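All protein chains of the complex are present and in place, except for one that has been dropped.
Every chain is named by a letter (A, B and C) in the order it is written, and numbering of its residues begins at 1.
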Amino acid sequence: MSLTHELRLAADHVWRKILDHPFVIELFSGELPLNKFKYYIVQDYNYLLTMYRCFSLIASKADYKLARKALELAYIEATTEMANYEKLLNKLGMTLDEVVSIEPAPTNIAYMNYLISTCALKSPIHGIVALLPCFWSYGEIAEKHKDMLSRNKNELYVEWAKTYITNEYRELINELRRFIDEYGSSHDKEEFKKIFITASKYEYMFWNMSYVMETWPL
Amino acid sequence: MSLTHELRLAADHVWRKILDHPFVIELFSGELPLNKFKYYIVQDYNYLLTMYRCFSLIASKADYKLARKALELAYIEATTEMANYEKLLNKLGMTLDEVVSIEPAPTNIAYMNYLISTCALKSPIHGIVALLPCFWSYGEIAEKHKDMLSRNKNELYVEWAKTYITNEYRELINELRRFIDEYGSSHDKEEFKKIFITASKYEYMFWNMSYVMETWPL
Amino acid sequence: MSLTHELRLAADHVWRKILDHPFVIELFSGELPLNKFKYYIVQDYNYLLTMYRCFSLIASKADYKLARKALELAYIEATTEMANYEKLLNKLGMTLDEVVSIEPAPTNIAYMNYLISTCALKSPIHGIVALLPCFWSYGEIAEKHKDMLSRNKNELYVEWAKTYITNEYRELINELRRFIDEYGSSHDKEEFKKIFITASKYEYMFWNMSYVMETWPL
Partner (left out) sequence: MSLTHELRLAADHVWRKILDHPFVIELFSGELPLNKFKYYIVQDYNYLLTMYRCFSLIASKADYKLARKALELAYIEATTEMANYEKLLNKLGMTLDEVVSIEPAPTNIAYMNYLISTCALKSPIHGIVALLPCFWSYGEIAEKHKDMLSRNKNELYVEWAKTYITNEYRELINELRRFIDEYGSSHDKEEFKKIFITASKYEYMFWNMSYVMETWPL
């Protein structure tokens, strides 16, 4: 069994709750209230700003092959992905200035700083392990609920979700997994599991934060 | 008005809620249930492990004078402070192994990773600004509630709290403030305020986490 | 006078020696022995691997605007530039495996680690200041010797040098300068000067290393 397969199994109890989280279900069925989707998009925009920082940290430390991939992903996220998000914001009637002026919610900040700490203090492979649950779980979510999606009448939601069922997206997940499977040392397996499970918990908490539209307690 | 005085004022709405948080009041009056105190001590032990990491990051980047102070604090925390905590754990009937095996609560992890991210990605002075609310608010708490403390019958709580009313502790706070006041550039004032307020919010949330004995949602 | 103009003036005594270094003169006139050019290209290939690490470190810490530019440059260097170098290596009858197996010379390693240390321990703007002399001096060299280049009969050298007289290249230098001029704090001016002069000295020493084909003393 590959290392990433082991990681996936170790976090299975968390992933089951992710795959069927009410936010996910209502997003793929189309029933999700628009204000919750808007909330999610604003949070995710901030999350994206952290993703490219994390890939930059990984690129600064990794060997050439992984560094190149990390830079490609960082660059794409800081350009293409950002541009896509800005288009989506426009469709939602929001301006970028508005979004940037909103303080990210506590759970989002906690998740982002967990990723940055891991990528700053640990090895590049530890960093990829921390980032993987985000990429991979979106792929599994889209795969699991693609029938529901085909009946979804909310064009915005459908367009958003389609990205995650493409072959390109599946190949990206496989590529990230291969870095871990090929270069990850079994010496670090227990630590990888801990990181993978923690990041998976944050994925769950991120959906939950969006569903309840979490705010700061003060 | 000194820079740190401005920071303190900017976070005043948060500090008022810190100074009179029920956990704080009950700790200084002696009414705090022991299981809440135990919970707090276990969380704080983990927090201490992050503190010395943060001071190490600051020392790795700072000029000699600040680096030396940061190393002194890091070293003291990793040795004397740790030893004091272990004694306290013994008095509470807990072993170190027990404590280390407990996963820190979400709010604690969020706070710790906020500090690490700030110290890893920002300048040494930004790092000190992030660490200051912890040191400084404990001093203000102890000062504000020292009369209450003199009537507190719980020896454990009194012994714990006494540290924060010593001249040595007050001088430590002043020393940290002086680094910011002397070397902090006014160019960074708005960013310093944001960091100081965020770390103050985390202080509030840490007391709250301990009062409700927060656990992971999954 | 802009901050970068001041930096340029402060290092003028070094730049004069760079602009007329025998390696530079012979490269632009075409008289440079091919084995010296080959030596230079192998060293520069390794230097390039450091450049993208430095831009990654800068991107991990910078605000969005600078981070995006740093990522663009890092990504271009790790892909397009690398590919160009590999083509050039082929023309020189060298394989990539050969090049990668050669240990970089002491001066090159010293320069690379100076850049990495600066980008790892200092602010993003300090990092750009350290990287600027490389970009900028190549522009000045090409500008100063373009007449000589027009009479150069060595196609390889001409093709290599042409890059540095394009408008795109000039615009890149201006863009890097603008980040420093707009975001650099005058508070840091003396430190910027020290970094700019040191990196300029390393530029001079890099040409010199290539001219004498430096090797390790043991």
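Of note:
By our rule, a residue touches a chain if its C-beta (ideal position, glycine included) is under 8 Å from a C-beta of that chain, and two chains touch if they have at least 3 such contacts.
Keep in mind the model is a prediction, meaning the values are calculated, not measured.
Touch with the chain omitted from the figure is made, among B:Thr79, B:Thr95, B:Asn174 or B:Thr215, by B:Thr79. Of the listed residues B:Leu19, B:Ala67 or B:Leu172, the one in contact with the hidden chain in the full complex is B:Ala67. Interface note for the absent chain: among A:Lys17, A:Arg53, A:Lys122 or A:Lys201, the touching residue is A:Lys122. Contact with the undisplayed chain is limited, among C:Ser2, C:Asn90 or C:Asn113, to C:Asn113. The chain not shown here touches subunit A at positions 60-61, 121-123, 185, 187.
Interface residues of subunit B facing the missing partner chain: 49, 52-53, 56-57, 59-61, 64, 67-68, 70-72, 74-75, 78-79, 120. For subunit C, the list of residues touching the undisplayed chain reads 13-14, 17, 53, 106, 109-110, 112-114, 116-117, 120-121, 201, 204-205, 208, 216-218.
Please note the rule applied: only the chains that are shown with their structure count from here on.
Contacts between chains leave no pair untouched here, as each chain touches all the others. Remark: the per-chain Cα centre closest to the mean position of all protein Cα atoms belongs to A. Interface of subunit B with subunit C: the two copies contact each other largely through the same residue positions, with over half of all numbers used appearing on both sides.
The distance from the centre of subunit A to the centre of subunit B, with each centre set as the mean of the Cα atoms, comes to 31 Å. Distance between subunit A and subunit C, defined via averaged C-alpha coordinates, is recorded as 36 Å. Residues of subunit B found to touch two or more other chains are 121.
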